[in-house]
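Before anything else, here's the structure in question.
Here the complex is missing a single protein chain, while all its other protein chains stay put.
Chain nomenclature is as follows: A and B, assigned in order of appearance, with residue numbering initiated at 1 for each chain independently.
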Amino acid sequence: MSTETPAAALLDPPSWMPGVLIAPIIGGFSLADFLGLFALLNFILFFVMFEIWLERKVAGHIQLRRGPLHVGPHGALQSPADVLKLLTKEDLMPAIADRRIFRIAPYLVFVPVFLTFLIIPWGGLGPLQNIVLRPFDLALVYLVAIPALQAIGIVMAGWSSGNKYALLGSARFVAQLISYELPMVVSLLGVAVMAESLSLTRVVDVQRETLWFIFLQPIGFVIFFIASMAEMSRTPFDIAIAESEIVGGPFIEYSGMRWGIFFLAEFAAVFLNAALAVALFMGGWQFLPGLDLLPELGVFWFFGKTMTLIVVIQWARFTLPRLRIDQLMDLAWKALLPAGFVNLILSAVYQMYGFLPFAIGLGLTLVGLALLLLAYRNQRRPIPGGIQLVSVARPSAEPAAMG
Amino acid sequence: MAIDISDPSIDTLAPTESQIVEERNLETVEMTINMGPQHPSTHGVFRMVLALAGERVQQVEPFIGYLHRGAEKLGEAGDVEGYRKAVIWLDRTDYLSVWPNEHCYMLCLEKLAGLQVPERAEYIRVILSELGRINSHAMFYGAFGADAGATTPFMYAFALREELYSLFEAVGGQRMFPNYFRPGGLREDVPADFVARVGHVVDTGYRACDEFDRLLSGNEIFLARTQGIGVVSAERAIDLGLSGPVLRAAGMPLDVRRVEPYSLYDRFDFDVPVGTRGDCYERYLIRLQEIRQSLGIVEQAIRDLPAGPIMGNAPKALRPPKGDAYQRIENARGDFGVYIVSDGRSAAPYRVKYRSPCFVNLQGLNDMVVGAYVADAVLALGSIDIVLGEVDR
Partner (left out) sequence: MKGVIGGFVQTVRSFLRKPVTRLYPYERAPLEARFMGAPGLLWDDKVDEIVCVACNICARSCPDDCIYLTGEKYDGGKTTKKNIVRDYFIDLGRCSYCGICVEVCPFDANEMSPHFELSTYDRQQLIYDKNRLVDIARGVQRRMGKPDAGDVPVVGALDPSAWR
């Protein structure tokens, strides 16, 4: 299915650019592909329902509550019930909305997320080896290019709602998405250099042959994880939907299933980014670093790791407060991007001089980063803050003249 | 904002020369957004009209009065039991610091009518007032966390408040509006297991405080969000008449419980937490510290709680002599005052007036918000800890 892309083609952007976008969709479309896509779509829908239930359970127990309980055992059918409720709700639209744009915006947010699932290497299941819907040589380019299309849908939603909160939210979302695209690309470049390939399947194979990239690329992993959390607008980076400030941002005027599709896209993006992090940095469907236990069950190992990452993302959501937009930009441009370049240089060192210089360099970098962080902290707090306890004397008969 | 394409002067497809020139000197257009009265973080029905340049607030115009019920005027109504009815309406102004406010009303009325209060009753009043303060500050913690984007603090705060409300229910029969204090004493004595239950609540309170601190107080994101935000200097705070934690964060150790002690507060050891910069973070820290100080006061009061009657020699139908009285206390939000005028004849006050600290503290909003980001505006408003019931009365 995969078409070999000659290296020369890469130097000629006009010829490969449309290819990146449509090759996985068009190239040799068969009935099997159709069934695969159909299965994938349904799988995502069900997985997202499960994920929402899990998130509500995690949230509940973190917050001394119990989470959903009543529909099904331990509330497991709560999400299907919610979907049914959303389907039956009235599809409201503001009078001043730009109706057509308002209607199609949710799909334009969901479709890019769905398309990105095509390139994920799920691993083996029984006789099937290394299930990928579209093994694609330019997968790393693709997974940067496609999810960014979400921005269009978000802007359309924000603009067409005719609501200033929605406009603010979509502006925030786009600023955030574009800023975090860069650190993400740079961290992916590190992976590409390490794997000497842009293919996700190849990335997983290289990790199986050597070591998981989370150990070889710890800085890259952290950057990718933070950037992907920011791209899907999860707490602490949820400034675009921030309920306490702009009341849901671009989604403020949506109701019923249209809102549900935004929600679906958001949770599918969580799943997607966790799966990508597993494929890129945590050995894909390998059981443990350097241990290929039962590759026939690769799918399960893959999902185990993905679920772990999803729970970590949820855990962060219910622990951390939200950053402000300028702090968010600072983080992307002043911290993640330079660190990404350092990571890239280290990857090059690994490829050119071998493991030992790389390990020394990595160690030095980590120490340097820690020192930088310390220096930054000290420099950031020039003003003495905090409170002190004052023991005010109890006045005698004469009341103090104050105020 | 939308371009009217039927307007012949605008060619939407090809920009004219003048349009291109215009684009070169791009200017930020102010956007006016209406925050509230239905907005999740305006703490009720407060409405702000913000003029924004991008994300920066250029101007803020607050609107209040959506929750106006005429609590003061209602306090004058009624030919029978008017002094009691006024308390019912007072309770519902500041629904979070009910106990201190009832306490203040009773102190004022006792001052006016010259009633003596038994010592046991006064101790119990202090205990409940301090627990009410803790309740309010816990609510602040939760709401402020939610303003900053963290959802979990709210639930932690409510776990503590549930304990407090159960205690209030055991003492006064009602969870929020107990109507338990009476001119000259209390409605009835506390239940037999009161001391043990308060002890339990105090333990829970200290534990909850540690949890609060661990979850949010040291969090770097939270620090970055709140430090240096919404600053009001001490001079400015005095000029505006701010009081309570907002004033103390600016560095003024002004607590009515200390500078003008009422009730039994001159008998207890407690410190006044004072900030240095007057930003949101210090207001937050001060409130958490005040929870601890209040727990300390409750411990002392429980230890010293004397036996004895709980009701003085108050007449059943109260008719204070002609005159007026003013009493100020420190409630959870600041310097709260009750002013009562009696005409000496009727069973209802001729005039009641509440000096509500939220309303006055809200005057600092302009200083805190202008020039900040929208996100900071929400936090600054939250750090004042307003209760709209009290602002609008």
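Quick notes on this structure:
The working rule: contacts are C-beta pairs under 8 Å (C-beta built on N, C-alpha and C of every residue); 3 or more make two chains touch, one makes a residue touch a chain.
Keep in mind that what you see is a predicted model, and the values were worked out from it rather than measured.
In the complete complex, the residue from B:A51, B:A159, B:L264 or B:I302 that touches the missing chain is B:A159. Although one chain is not drawn, the whole complex shows that of A:H61, A:R99 or A:K334 it is A:H61 that touches it. Per the touch definition above, the residue from A:A97, A:I239 or A:L320 contacting the chain not shown is A:L320.
Of the listed positions B:N34, B:Q174, B:T276 or B:S346, the one in contact with the omitted chain in the full complex is B:Q174.
As for the chain not pictured, it touches chain A at residues 58, 60-66, 69, 315-316, 318-320, 373. Residues 74, 78-81, 84-85, 88-89, 92, 152, 156, 159, 162, 166, 169-174, 177, 179, 187-189, 191-192, 211, 214-223 are the ones on chain B that touch the missing chain.
Keep this in mind: only the chains that are shown with their structure count from here on.
A straight line joining the Cα centres of chain A and chain B is 40 Å long.
On the chain A side of its complex with chain B, the touching residues are 59, 62-65, 164-165, 168, 235-236, 238-239, 242-247, 318-327, 383-395, 399-400, 402-403. The touching residues of chain B, when paired with chain A in their complex, are 31, 33, 39-41, 52, 55, 145-152, 154-156, 159, 215-216, 219, 221-222, 224-225, 227-228, 238, 243, 249, 253-255, 258-261, 266, 271-277, 279, 281-282, 285-286, 289, 335, 373-376, 378.
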